[in-house]
Each structure stands twice: as structure tokens, then as C-alpha cells.
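Every protein chain of the complex appears in place save one, which is left out.
Note that the chains take the letters A and B in the order they are written out, and that residue 1 is the start of every chain.
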Amino acid sequence: MEPVKKGLISRSGLWVGVLAAVALVLPLLVSSTFAIDIFIRILLFAFIGVAWNLMGGYAKQLSLGHAAYFGLGAYTSTILLIRYGVSPWIGMLAGGVVAMLASLPIGALCFRLRGPYFAIATIATAQVLMLLFLKFRDFAWGAEGTTMPNLGDAPLMMQFDGKAPYYYVVLALLAIGLAITYRIERSWMGYYLVAVGEDEDAAEAIGVDAIRIKRNIYLISAFLTALAGTFYVQYIYFIDPNTAFSFNVSVEAALVSIVGGIGTLWGPVVGTVLLEATSALLQSWLGGGHGGIQLTVYSLILIAVILCRPAGLIGLLTDAYDRVVHAGAARVKEVPLDG
Amino acid sequence: MATNRSSAFAKRRDRRDFLRKSAGAVALATSGIASKAFAAEPVNIGGLYPVTGSFAQIGQGCVNAAKLAVQMVNDAGGIKSLGGAKLNLIVSDVQSDTTVTRTETDRLISGYKLSAIHGCFASALTLIASEVAERAKMPLITGSSSDKLNIDRHYTFTPFSRASQFALAQLQMSKLVSDSPKVAVIFENTAFGTSTSNGLREQAPGQGVEIVMFEPYSAGLTDASPLINKVKASGANMLFPVSYLNDLILIIRAIKQNGLEIAINGGSGGFVIPDFYKNVGSAAEGLLGVAHWNHDINADAQKVNEVYKQQYGEFLFEYAGGLVAQTFMIADALERAASTDPQKVRDALSTLDVSSGYAAMGPGGKVKFGPDGKNIYAHPVGVQWQNADLATVFPKDEARAPLMKA
Partner (left out) sequence: MLTTIAQAVINGLLIGGIYALVSIGVTLIFGVVKIVNFAQGEFVMIGMYISYFLAASFGIDPLVSLCISMPALFVIGVLLQHFLLRRVLALGDMPQIFLTFALSLLLVNLALLLFTADYRTVQTPYSETAVHLGALYIPVAKLIAFAVAMVLSGLLWVFLHTTDLGRAMRAAAQNRDVAMLMGINPDRVFCVAVGLALALAGAAGSLLMPFYPAYPLVGQVFVLMAFVAVVLGTLGNVTGALIASLMMGVAESLGIQFVGADSGLIVVFAMLLLTLAFRPNGLFGGWSR
């Protein structure tokens, strides 16, 4: 699919190492907690984007309901913590398992649907879960939600003093997500995924068990998204159905991958950096009172990317790389169909 | 060739890092500039309100009132024990969103040298701000009514009526209208709706009020008719809707459209703001509500109302008026603490005891905080829409106008 990009990645062991080193020392160089907060948001949404990308980018199953797993992960760990005193580290894994289990019937229902039907069905499932949790007042605090008990500095319970430890946790999550994507990309599963994504019927015709592939990738995608959910509620000290199953989470998961580069390893990271940084800058420059201008800019960026660079901005970077390295080599440009 | 390749790698990595670092740098710079400019004289207080999003109109009104209040404090000489230091209000838009509230509260506390904060109108948002403030040991003062704000909190102060108290007042007021009230309670399934309605349910039997219908509904109605249809079927003679503005408009209109003759006590929230009347018009006349502050409570309140009305063209509504009082409470605490240190301000707030001036212009005219941050004198008043304005009609000894019969 993208041999140039794959080559880029395989030659970049050193490059990834440098990036990792920079990422590791970043919190030590920056003292503003607001800045660290931005970084944490960037890493978290990049991670969610990476999880989404497995489904939406490689297998081209455009899910707009990933918030369902985000929320399930968040609620599982919170319920285990507050009702049973279980550490969120364990709760996080439990949440991942719950999400995987949920993805089975949801997948069974939705995978029979194609294109926009699939998207709408996934939106509906996330909404239904939100509505259900709004009703579960006794067990899961209903609409009011709940705050995390203040345990002070309790690393074993995923609560830390200061922001830096949270940064490292989410950095680790992102690294795991990227590593998993990398491995899958290179495995037999990766090739089948792409085949199913490009043309499911053709793939089936040559013997690929599309249903099983989709189900498996959904399991992984749901699991990872749920981990993000637990981290998030631990970080903001709060959970309620609107936050946990927020449509915005579903949208951002897909958005960062599309803006950055759908179906690529680093696409979601690039997309998140751009979108979150823009959003954070706007928020701190404009602060309070200019209703709507931040999202207006955000949406204009999106439209611009979709119209001018639908493959995502990572294409810009790899093209730049191409031009520098393979200067002069002919490049076949895609001609959009008329109509 | 090799140099080209590695410089291309470097370019790409640098670009990404540049993005990250510039985000950090700008954030650093803006916070740095802010602290340098204000470190010396003025006292910083933070105000967190939803200026955009679903609570935008109320949020904007709150910010207006907050600025007015600060101006009033400064015009009266500022904080004398700090050499006449002026209050400096730093406003943040929490966008009616819980996550943004979390990050903004954090940003304000860590980015500026604050002495106290106030916010956020909606209970759902204030709960988060209060959690963050508690962990950061920053005193927060708020008019939000959720009873949860007084549990496990040492840094949150609530000078005004609690949700459970609103509920009690509504129940008592229902006896003004009928001897055997049969009440239908419909409420948004949000933090505000749930806490108020719980208060209603728990206290109804004790007040001799029968609740014949108790229904949460999903906020954001396309049509209130099905809901009203249900109310009709329940045989209620009084309706307590607990909602924010958009649903209230639909509910009131649907009641008229479906020919439902029923007394209404709209509670607080979206019911007691000028926009409600603007949108519902004369259908609002005679409708009852409850409020933790009203502009006809005493002479001080009326004075502030006049100033606000002149500047913004509409009367000073509940939360905004309470906000002005809160600012004066903070000023009083600063005065006594003679320090900008949040811990000292917090301690001064916990020993606040006022019965005059703008700080005490709430119902009851006195403020003193108990160990759980509640004002021991706080109670709500019943209000009624009369001639496009809100008049206090309950309890009898605090009524400023006679009860209008519908």
C-alpha cells in the first residue's frame, strides 16, 4: 500500500529513538503545568486515534462510536475502585476486557452494515450506552456522575501528585498502541486487514475470512480505547455519562487519524499534535468570551485538509521526504474522478 | 545522500517537536507575562463560567456581574489591609463542558497567583472545579446548589441555599396554591435536575405533599407534548419542572397548547432569568419559582440591580446577584487575612461572619459558614413573575410583594 512509508519507518530506528528520548525528557524541560496538560491531551488523543486507526484506517471500518468503549473502560475501573476498592491499574485491564466483550455483539450487529450505515449504527450504540448509564442511578451514579475519591499521592491507585507521572503513564500507553500497530502492520493480519479495507468482497473471494479479521481487530481496538477511558477519568478526577460516552471522543478519535494520515502508523500522532496544539493555543490566546471562534477555526482546518489533502497531512511530510531523497523521480499523481 | 536522509529525518522530527515545544513555549510565555504584570499590587481572583455552550447566556451574565462586582470593590478603595490593593478578576470560559472545566480550573490555579476562585453556575461544572480546587488547596466560593459540594470539602464555600432547601421551599409554596397538592415532578437527568428532584422526593411526605409523578427526562427535547400528556394523565394539580431554559420554554408552551390547567413552580435555574420571560412572554405571568437570591431582597440588592440594569438592560438575576455578594465575601476575607495567600484566605472565609453590606445581601441578610462550608443562615426565597419582573413572595416575612393569584 505505501511501501515508501514502510521503508521510512524501518530505516528510522534511530529516529524513533531520538523522538522517544525527547518525549521522555519533555516534562523535565517544561515547567508550566498547563503545557504538560496539553502534552497529556496530545498523547492521550493520539493513543485513542491509534486505537481507532486500527479499525478505521487499516480495515476501513468507519466507526463513530468508539466512545462506547472509552466509556465502558472508564466506568468499569471507576465502579471497581469506588465500590470495591480495586486499584485502577487492575480496573483498567478489567475495563479493557469488558470493552472486548462488548465489541463482540456490537460487531456482530454492525459489521453486516456497510459504509454510512455502519457509521450511524456505531453512533447509535454509543448513544444507547450513554442513555443507559444516565438511567443507572443506583449502581453507576446516573447523570450526576461522581468524582474520584481524593487519595492524595497514591501511585498504586493511579493517583499522583503533580502532572508529570500522568504524562509518563499516557506516554507508555501511546507507545504500547504504536508498538501493537507496528507489529500488526507487519504481520499477516496487517495484510489481510488492508485487503479487507480496500475491497471486502474481493478479499473474501480469495479466501480471507473477513468477518474474523474484523472481529479480531475490533477486539484490539476496543481494548485499547477502554484503557484510554480509565486513564482519562483518573486524570480529570471525574466521570459522568456525558463525559465518558461523549460523541466528541468518538469524533476526535477519527478526526486525528484522518487529518494526520489515515491507515498509517504515525498519522494519528501527527493529526493530534496539529489539532490539539491549535486548539490549546486558541484557548489560551482567546481565553474567555469569544464564543465559537475556536471551533470555527478547528472546523476550517478540517475542511481544508479534507479538500486539499484527504490522505492526511502525513502525506505532506512523506512527500517532502520523497522530494528530498528521491529528487527527480517521477511521481504518479492521483487524478480525481470527475463528477 | 546519507546526510540528506538524516537531515530529512531531522527535519521531520524537528517539525513535530517544534509544534510541541511551541505550544509549551506560548503557554509558558502567556502565563509568565500574566504573573509578572500582576505579581506586585493587585489581588488575583479567578472566575470560571460557561460563556459558550449550552449555558452561554447565563454564563455571560455571570461574567458581567463578576466584573461589576470587582469594579465596585475597587471603587470603594480595594483591600485596605493590603494597602488599597485592587482586585483583579481573571475570567475563564469553561464552555459548558466538564473536561474544559477541569483543565481551565487547573490552568487558572497553576498559571496565575490566585487568592480565591468563584464559579461555575451549573452544578455539574462546579463539582469538578471544586474537586480540582480542593486538591490544589484553593478556596472556591460558589452559588451552585448541589448538596454534594459540601461533602468532604474544606476549601469550598457555599453561601447560598442548597438544592434540598430549594425543594423544601417549593413544597411549602405548593400549599399556598392548594390545600391538597398533588405534584408532578419532571426533571432533567443532569446533576442539577437530579439533586433538586431528590430533595423534593425525600421531603414531600413530611410536608403533606403527594407526589403523583416523578419522571426524569432527557434534556434537549424536540417536543414537550408527550411529557405534558403524561402529566395530564397523572392527575397532578401542580407541576415542578426542574430544567434549564430551552426545555422550560417548550414545557410552558406545551402546557398552554395542550390546554393543561395546572399551577407551576419552576424552581430555579433557567426559570429565574430575564431570558425566560423574553421567550415565554406573558405566559410567564404569575408563575412561581424559587431562588437563592433576588434583586428586591434589600436596599443593597436593589442598588446593585439598578447599576446592572443600566449597564446591561435587564434585571440582575439570581446567580449573578449572588455572585456580586460572593465577590464582597472574598474581599472581606482578604481584608481580615491581610494576605493574598490562598490558605490564609480560606481560613478567613471559614470565620466569615457578616450581617451588613453587599457581602450579606442574600436572603436572611447574614452569612456565617459552618464546618462543612455551608452558610448556616442560608435559605431560599419564593419568587413570582409579576409584570415582567421577579418579585419575592415567600416566606411571608421576607415577601416584598403580595402573591399574585394566577
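Throughout what follows, contacts are C-beta pairs under 8 Å (C-beta built on N, C-alpha and C of every residue); 3 or more make two chains touch, one makes a residue touch a chain.
Everything quoted here is computed from the prediction, not taken from an experiment.
Peer 1: Any idea which chains on screen the missing one touches?
Peer 2: A, B
Peer 1: If I consider the whole complex, including the chain that's not displayed, which of B:Gly259, B:Gly313 or B:Pro371 touches that chain?
Peer 2: Spelled out, the listed residue whose C-beta touches the missing chain is B:Gly259.
Peer 1: Under the stated touch rule, tell me which residues of subunit A contact the chain that is not displayed.
Peer 2: Residues touching the hidden chain, for subunit A, are 56, 60, 62, 64, 109-110, 112-113, 115-117, 119-121, 123-125, 127-128, 131-132, 134-135, 251, 254-255, 258, 262, 290-296, 298-300, 302-303, 306-307, 310, 336-339.
Peer 1: Provide the residue numbers of subunit B that touch the chain removed from this figure.
Peer 2: These residues touch the chain not displayed: 52-54, 56-57, 60, 186, 189, 215-218, 220-223, 225-227, 229-230, 232-233, 245-246, 249-250, 253-254, 256-259, 275, 278-281, 283.
The working rule: only the chains that are shown with their structure count from here on.
Peer 1: Averaging only over C-alpha atoms, locate the centres of subunit A and subunit B and give their separation in whole Å.
Peer 2: 35
Peer 1: For the complex, which residues does subunit A have touching subunit B?
Peer 2: Touching subunit B from subunit A are residues 11-12, 14-15, 18-19, 22, 26, 30-35, 37-39, 41-42, 131, 134-135, 137, 142-145, 147-148, 150, 236-238, 240, 242-243, 269-270, 273-274, 277, 280-281, 284-285, 287-289, 291-292, 317, 320-321, 324-325.
Peer 1: If you look only at subunit B, which of its residues touch subunit A in the complex?
Peer 2: So the residues of subunit B in touch with subunit A come to 4-5, 7-9, 11-13, 15-17, 19-20, 22-24, 26-28, 30-31, 49, 51-52, 56, 60, 63, 91-93, 98-99, 102-103, 106-107, 110-111, 124, 127-128, 131-132, 134-135, 146, 148, 152, 188-191, 193-195, 216, 218.
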